[in-house]
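A single structure is presented below for examination.
As you look at this complex, bear in mind that one protein chain is not there, while each of the others sits in place.
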Amino acid sequence: MDKRYPDTYYSDYLQLGRLLECQQRKSESYGSPAHDEMLFIIVHQAYELWFKQILFEIDSVREIFGGDSVEEKRIGLAVARLLRVTEIQKILIDQLRVLETMTPLDFLDFRDFLFPASGFQSVQFRMIEIKLGLLSARRLKYDEAPYHSRLSGEHRERLFDLESETSLFDLVERWLERMPFLEEEGFRFRERYGGAVVRMLEGDRDLIRTHSTLSAREKELQLEELDRTLASFESLLDPDRHGSLQEKGRWRLSHRATLAALFITAYRDEPLLHMPYRLLDCLVDVDELFTTWRYRHALMVHRMIGAKIGTGGSSGYHYLKSTAETHRIFSDLTNLSTYLLPRAALPRLPDELLKKLAFVYRP
Amino acid sequence: MDKRYPDTYYSDYLQLGRLLECQQRKSESYGSPAHDEMLFIIVHQAYELWFKQILFEIDSVREIFGGDSVEEKRIGLAVARLLRVTEIQKILIDQLRVLETMTPLDFLDFRDFLFPASGFQSVQFRMIEIKLGLLSARRLKYDEAPYHSRLSGEHRERLFDLESETSLFDLVERWLERMPFLEEEGFRFRERYGGAVVRMLEGDRDLIRTHSTLSAREKELQLEELDRTLASFESLLDPDRHGSLQEKGRWRLSHRATLAALFITAYRDEPLLHMPYRLLDCLVDVDELFTTWRYRHALMVHRMIGAKIGTGGSSGYHYLKSTAETHRIFSDLTNLSTYLLPRAALPRLPDELLKKLAFVYRP
Amino acid sequence: MDKRYPDTYYSDYLQLGRLLECQQRKSESYGSPAHDEMLFIIVHQAYELWFKQILFEIDSVREIFGGDSVEEKRIGLAVARLLRVTEIQKILIDQLRVLETMTPLDFLDFRDFLFPASGFQSVQFRMIEIKLGLLSARRLKYDEAPYHSRLSGEHRERLFDLESETSLFDLVERWLERMPFLEEEGFRFRERYGGAVVRMLEGDRDLIRTHSTLSAREKELQLEELDRTLASFESLLDPDRHGSLQEKGRWRLSHRATLAALFITAYRDEPLLHMPYRLLDCLVDVDELFTTWRYRHALMVHRMIGAKIGTGGSSGYHYLKSTAETHRIFSDLTNLSTYLLPRAALPRLPDELLKKLAFVYRP
Partner (left out) sequence: MDKRYPDTYYSDYLQLGRLLECQQRKSESYGSPAHDEMLFIIVHQAYELWFKQILFEIDSVREIFGGDSVEEKRIGLAVARLLRVTEIQKILIDQLRVLETMTPLDFLDFRDFLFPASGFQSVQFRMIEIKLGLLSARRLKYDEAPYHSRLSGEHRERLFDLESETSLFDLVERWLERMPFLEEEGFRFRERYGGAVVRMLEGDRDLIRTHSTLSAREKELQLEELDRTLASFESLLDPDRHGSLQEKGRWRLSHRATLAALFITAYRDEPLLHMPYRLLDCLVDVDELFTTWRYRHALMVHRMIGAKIGTGGSSGYHYLKSTAETHRIFSDLTNLSTYLLPRAALPRLPDELLKKLAFVYRP
């Protein structure tokens, strides 16, 4: 290492001169400074910094999955970066507690100055959603208007452009679809799994029927539930049924990708599948943490402004709360739990396949 | 201090001998030990310990508010104990992360052994809800059955008995109703506040009408919203309108108590109202944290068992998620934010009243 | 409310255009982009944003305590703002977990580019310490150099100027010194408290002497400890002994202020003392959380760079760890616990004094 680099000074490196000049209170410029507006600004800026970091990580994961094939060793890298995203998301959630140190009465001191600005206008958050894979068509409308109606033309353009890019959802789906192993010589995963399912559910049926403390009505309800479960399994395993539910929006992942995800989840103990499993688990985590964040955010808004019109005229927290779940992206992966069999009931993999899923080195 | 007490030994004091023998894995007794069942047991036991502590604190707060009048200095004590409850609730929420280190596949290793046990059967959690003030009639039904249908006769009895006791909600309501200050010589809080509201909303109306960037449709929507807001204010301030909404379940607190809570919130800077305000704020916190906990709990259940029948045959996380908000108790207090006026618009209190709200000592 | 304000747009209001351009990776400008440098920058920028907010709150608290007297009702405001500081501090601590998603190997990808920049150069953090009350003379030296040796001339000036201002420590000390109540007619707090202490400690002495399971050696050690405790109490209550220890740096608060803090802590249940007690408690919290943050920060540095020279050539985490405790500011308040008596042993306050500490209003 030779020394080609000039000295670095902390404050210059972080551009603190500019960064710490970006906090201008409206209330101050209008001559009635409201103390808590500073907090309001800084909390939101901290959010936007973290959003930038999350975008940076998502982009890098999209790049990893962007090629025609993914080098196995790079999946660990993708996992590490998604784990980082989840650690940031925990901060996003905890930051709400800081904002909640502002009381509704204190917020009123400057709320009118912000009109009609609103957190709905965070372009970066919309970019995160789009890059993860939220489809415009799946977004809830707000006041009958599309999600981008409050944005400037420039920002709207940027989001439209982004919507035509390939999302992380798409890339993961393709990667799953490419996965071999589902159809090996003498092994058809789908058929084998389906057989095991039927055996298990028939056991459950007996369990309910012969149950001593359930009332007749309860049994009836549970057997109906079981039938729905069986139908649901079929809708997962049968390509046609899956396809028709996919058209209705009940499933989003392709049939092939869903089966691959199920395979990974069920046989995750095999070395080659370990990181892929952790990847899927991380995606569920990311989804769950954003869901939690949206929900907590909605509760905070409820507390802060009640049901009155929001800073941007929004009809309030009901919309936010509805998006918590609706804007989930990887719920197909979460729903896979429904279709898991206990290890003891899982079809055994052929030795040839097991070998493929192992390391070259054997002690 | 003289020495009447025999020596205390840590392990005896905490009864660790018994405490640490209460973890018996079903899977072990059935001969197929599942590693993760230990975690499952211990997490739930930790929950129950904390529930006991929360009950203990709620009971002490109920006792403070139980008499004919509450000594002002004891309100600080009630606040301290509710703050403790909120710190415990944060642990309840964080503990879900520990449980989520168990994967769905690992849960399947012992899930069948637990049938039909379910977290719905936590008597202590039901007791917390009842003591806080959740009314039986407001509970969501589950599988068309009342919330106590899965409980033993003895446990059901205990809950029924509890439902006839006076809840914290009731006690706080009475305390609020007793509050003087709303009608002092030459000062009628309700009328003065109502006048200020009308002035403010008319201002908002102009704001919307003359707004330059809102479309006609948006203006229309916002003006409709404003009318709803005005009507809502009237329903708060007018005893008859409040009463009829109360009958429909839209408000729960009595009119008198609601006005007192509004008064406290608006004039919380006066010394005498400081602790009462913090008390109301703590109740909102307790409510919000249980709401968050229920929601996060629902997400965890979704992740763990999908939409299949739960350990107790429950149709799953949808029910849990619905209770998150529905089982809130102090939402009237949260909704008060809707009706707050900015400090500048608040009616000024008469000097005589201000003096009453101060300390004897003046520097 | 009339409408004098132009529309506000979220992104302009938060100056996101500038804010999100402040992240320039050195590694990128040198042609070998290191992915994790973005995280490094953003985490530190988030820290600096929060530091700005903390400074803003500390300044407002200093203003509240800045006059010749403090209106009682404004102490609640000071408490609320310090509580906000503590919520921010929790975020500061949690953010370390995000930084720790960067591994030592990843840090090496860009570490050389930063030389000799270092977190020691955070001017805002030094400002926080100074405004809270950290004395230059109490700072640990680093590599034999004063804490400001790595700073630019301009930054050094700013800190020197600040050191001549009145710190929060000074202001709180003066406020405590002004507190009446310690010497009322027929009541001398110091004497009464001293008498109660002697009674209690003699009780402890008997307790140890007659103890059945302690060995002779253990008893000896504990009695020595008790004598030290008694001496320590005297050094608190006796102005001369306190003064001489103060000269040695063992106490920092003046004798008068210390007694006032003890009075507040012991009789905090009285209404007038409730907020003052919470203020002292908050100051201990702020201190403890910075101590924790410094310590956790030191652990993170240890993990990241081991004992090798730091980015700024620092000899590493040992220095950081030493500052954790040494740079505490309000340790006199923490140490007060040592001198508390159980409620039952506390001298009873005269009725006249009790009345002064109450509200005007009596139900």
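Labels for the chains are A, B and C, by order of writing; each one numbers its residues from 1.
FYI, a residue touches a chain if its C-beta (ideal position, glycine included) is under 8 Å from a C-beta of that chain, and two chains touch if they have at least 3 such contacts.
Just so we're clear, the structure is a prediction, and the values are computed from it rather than from any experiment.
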{"item": "Touching the absent chain when the full complex is considered, from C:28, C:72 or C:109", "value": "C:109"}
{"item": "Touch residues of chain C, complete complex, unshown partner", "value": "103-105, 108-109, 111-112, 115-116, 143-145, 207-208, 211, 213-214, 218, 221-222, 225-226, 229, 232, 265-266, 268, 281, 284, 288, 291-292, 295-296, 299, 302-309, 313, 315, 321, 325, 334-343"}
{"item": "Absent chain, residues of chain B that touch it", "value": "1, 4-5, 7-11, 13-16, 18-24, 26, 30, 35, 38-39, 41-42, 44-46, 48-50, 52-53, 56, 60, 80, 83-84, 87-88, 90-91, 94-95, 97-98, 101, 112-124, 152, 155"}
{"item": "Missing-partner contacts on chain A, residue numbers", "value": "1-3, 7, 69, 72-73, 76-77, 180, 200, 203-204, 206-207, 210-213, 269-272, 274-275, 345, 355-361, 363"}
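Following the convention adopted for this analysis, only the chains that are shown with their structure count from here on.
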{"item": "Shared interface numbering between chain C and chain B [over half = same, under half = different]", "value": "same"}
{"item": "Separation of chain A from chain B, taking each centre as the mean of its C-alpha atoms, in whole Å", "value": "29"}
{"item": "Cα-centroid distance, chain B relative to chain C, in whole angstrom", "value": "33"}
{"item": "Residue list for chain C, restricted to those that touch at least two other chains", "value": "1, 7"}
